[in-house]
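Below is one structure, written out as structure tokens; the observations come after it.
Shown here: the complex without one of its protein chains, the others still in place.
Letters A, B and C mark the chains in the order given here, with residues in each chain numbered from 1 onward.
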Amino acid sequence: MTATAKLDGRTKLLTCVFLTLFMFSFHYYWQYLVIIMLFAILLLVGFNAQERGQLFRHWKLITFLPAINLFANLFFVNGRVIWSWGWLHLTNLDLQIFIRIALLLMFALALTIKTTPQELALSVGKIFNSLSFRRYHGAGVPLVIIIMVAFIDEFQATFVTVKQAYRLRASTAVEVKGWQRILDYAFLLQPIILISMKKADQVADALTAKGYHHNSSLFDYQSIKYHWLDWLVYSALVALVVVNVLLVRIF
Amino acid sequence: MNKIKLRKIIFAGLCAAIIFIGISLFRINLPAIVGRPFIHFGNTFAVISVMILGFKYGASAAVIGLGLFDVLNGYAATAWITVIEAVILAAVTAVVFQAVHYQSGQLYKLYLVSLAAGLIKIITSWLAGVIESVMVGVQLPVAVVNAFLSLPAAAINSLATFLVVPLIYIALQKTVLKRIRL
Amino acid sequence: MIVETALLQVQHLQYVAEQLVNLELETTKHEILHDVNFSIQAQDFVGLVGPNGSGKTTLSKLLTRILEPTAGKILINGTDYQAVTPQWQLHQYVSMVFQNVDAQFIGPNFVEDMALYLGNFNWSPAKIQTRIQEISDQLGLEELIERPFNSLSGGQKQLLAIAEALALQPQLLILDEPTAQLDPENTQLVLNLLQKLQTQYQITIILVTHKLAELALTNRVLILNHGTITQTCATDKLLTDMNLLQQNQLPVPDTVTIAQHFQKLTGKQLMLTNSNLETFIQTFKEQLC
Partner (left out) sequence: MLELKHLNYLPPQHKQPLWQNLTLQMYPGKIYGLIGVNGVGKTTLLNLLSGLITPTQGDVYWQQQPIHRSKKALRTYLATVGYCLQDADHLFFKQTVQEELEYHHKGSMTQIIEKLQLETLLELSPFELSGGQKKRLALAIMLLKQPQMLFCDEITAGLDTHFQDVVMSLLQDYCREHLVLLVTHNLDEALKYCDELLFLDQSGLHAYTTAAVLKQPEIFEQFQLLMPRSLEICQALMNAGILPSNSYYRSDEEIAQALATLWNKGTNQL
């Protein structure tokens, strides 16, 4: 088992959120450089080759979204102008926003690669539990997330089969013209939602029969303990903040 | 937790899934200055789930569906804004839906609900735009103007919500809701 | 004298499906079950049979307390279902496999789903792990347990659903057409397992079925017709009673069919005492040679 697998889901989620928020306090490019270095080290240590491949397979998304944003920002002057050409102004802030969004996407992707939806669901429940000073014991929130993930898969499968079944039943050899086709597809939405609702009803039956309406111990929040690695990560994050503040003061 | 609650949780999960898919499958990106406006059906289903499930479960579905989408698709930094937006939308929908005392067949009352939802969505979108701009470091006056420029997408979304919600709700009512008691 | 209470007693059970026509104003009612009475002893293996649409699935759902009866009572070990609180207690010793198995799972694969299911009953992860191992060995599921559910075939899912229902070693197990989509070999596997469960672990089983091979395993049958129990009798007796079988649209054992046709063609009546193949051949030998 690798070190990252031992980490608690909460730690991963919070680290991701923290790093993203942390970036918004940056003023200098070297700060981004440090973050990028740290992330690169993390990728080298905590990720295996396959997972890295998974991350970089999305390079289009990672570059495309910030690029669109950058392009739009060229029309506005916000902050110190580095370069300008007619209407277009490239400012310091534009570049920083570009870097931020790209990094943000990378962090989120890394998070999704490293956690299963179940783990994420549970960690959201745990965070709720901690935030409410252990007064929230419910299984509701994590259960909704788990069921949602199950239904997302289910829904996509249903969408495919219903579309197929529709083609099978509705097919008349005559070609349907563009607008009519779109309309047909729109009407398809209703049976799909209907079937999903029916399925949800059946799931509810099945889960009742399995005793899921038993609330208290679906997730045993008391027994959830941090591993020492988790503390290490948290202290690393705190150290990062402290060092950052110190360095900014000095320069 | 009893059976009814479990059923509500499961339907909240279903609604969250539909919201999630409503955003990620049927999405048209629009370039804009701040944030990430795109045309999608997430809000439409969010409003419907509040109408079906009531505020508590409907809002959870909306928050989880919209929020998780943001977290998993690289908008983690602004997810909290989305969450607040969703809660406001759910609250307004729930209050208006309660207030009109809807009974089956009264289409105009449903349109009142969807009108309220659409309007509040435009307002919150604009506010969210302002906050996001300020977050990335723009001065407030500029942010206010910037946010206006990214409103068209929100307006289209709100219009879609306004038009579609009553129709889908009535369709559901005719078919599923009369068999499944929530 | 010790009066033994039956494990399950059903008294005057009635179920009416209601639908709202206009929101909460009018309802239409379909009476699905009316006046169902029977009792089941512990460690019995009972078949629940009847034609399509007679209400078998509805009855099973009532017995698992997914649906609440409109009238009548269900007693388990002498206590009323309504008195079992909290309600989930019941599901520790009553579990069910549904006709539509797709809806049974919420985890992405079998292992994770079991972890959720058993975790719900306070099992430790280590214990869950060994239990999964045990079950997968018993049913030969090694290569299925880690595969995502949406990539499995209908029969494979059915096998996993049965495995999951056995996980808690319930007292009462209700199976709604568990082998409808299984191939003959897997069917045999499941049936052998059921028999073993019933004899070794003293589990009471209610099996809803349209298949003869499954019916033959049971000790007793409840025949449901048009929403009420028309007859309960020993399986052996049922299996040689061609009239009763045909009236209720039940499959007739091949040996009985042959004997009947034989009689029609020759006028010679073969006395079959049970549907066993050896005795059938024996009878034939004696009478024919």
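The criterion applied here is as follows: a residue touches a chain if its C-beta (ideal position, glycine included) is under 8 Å from a C-beta of that chain, and two chains touch if they have at least 3 such contacts.
Keep in mind that this is a model prediction, so the values were computed, not measured.
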item: Touched by the hidden chain, restricted to displayed chains; value: A, B, C
item: Touching residue (missing chain; options C:A6, C:V84, C:L152 or C:L193); value: C:L152
item: Absent-chain interface as seen on chain A, which is shown; value: 158, 161-162, 164-173, 175, 190-191, 194-195, 198
item: Touch residues of chain C, complete complex, unshown partner; value: 17, 50-53, 56-57, 99-100, 102, 151-156, 159, 177, 180-188, 210, 249-252, 254-255, 257-262, 265-266, 268, 277, 280-281, 284-285, 288
item: Absent chain, residues of chain B that touch it; value: 174-175, 179
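Note that in this section only the chains that are shown with their structure count from here on.
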item: Contact pairs, highest-scoring chain pair; value: A-B
item: Rounded Å distance, chain A centre to chain C centre (Cα mean); value: 44
item: Chain A and chain B: spacing of chain centres that average the CA atoms, whole Å; value: 19
item: Multi-partner residues of chain C (each touching 2 or more other chains); value: 66, 87
item: Residue list for chain B, restricted to those that touch at least two other chains; value: 2-3, 179
item: Residue ranges of chain B touching chain A (in the complex, touch as defined); value: 1-3, 5-7, 9-14, 16-18, 20-21, 29, 31-33, 36, 60-61, 64-65, 68, 71-77, 135-139, 142, 146, 168, 171-172, 175-176, 179-180
item: Residues of chain A touching chain C in the complex; value: 116-118, 146-147, 149-150, 153-154, 157, 199, 202-203, 205-214, 217-220
item: List of chain A residues in touch with chain B within their complex; value: 16-17, 20-21, 23-24, 61, 65, 68-69, 71-73, 75-76, 78-79, 93, 96-97, 100-101, 104-105, 107-109, 111-112, 138-141, 143-152, 154-156, 190, 193-194, 196-198, 200-201, 203-204, 207-208, 212-215
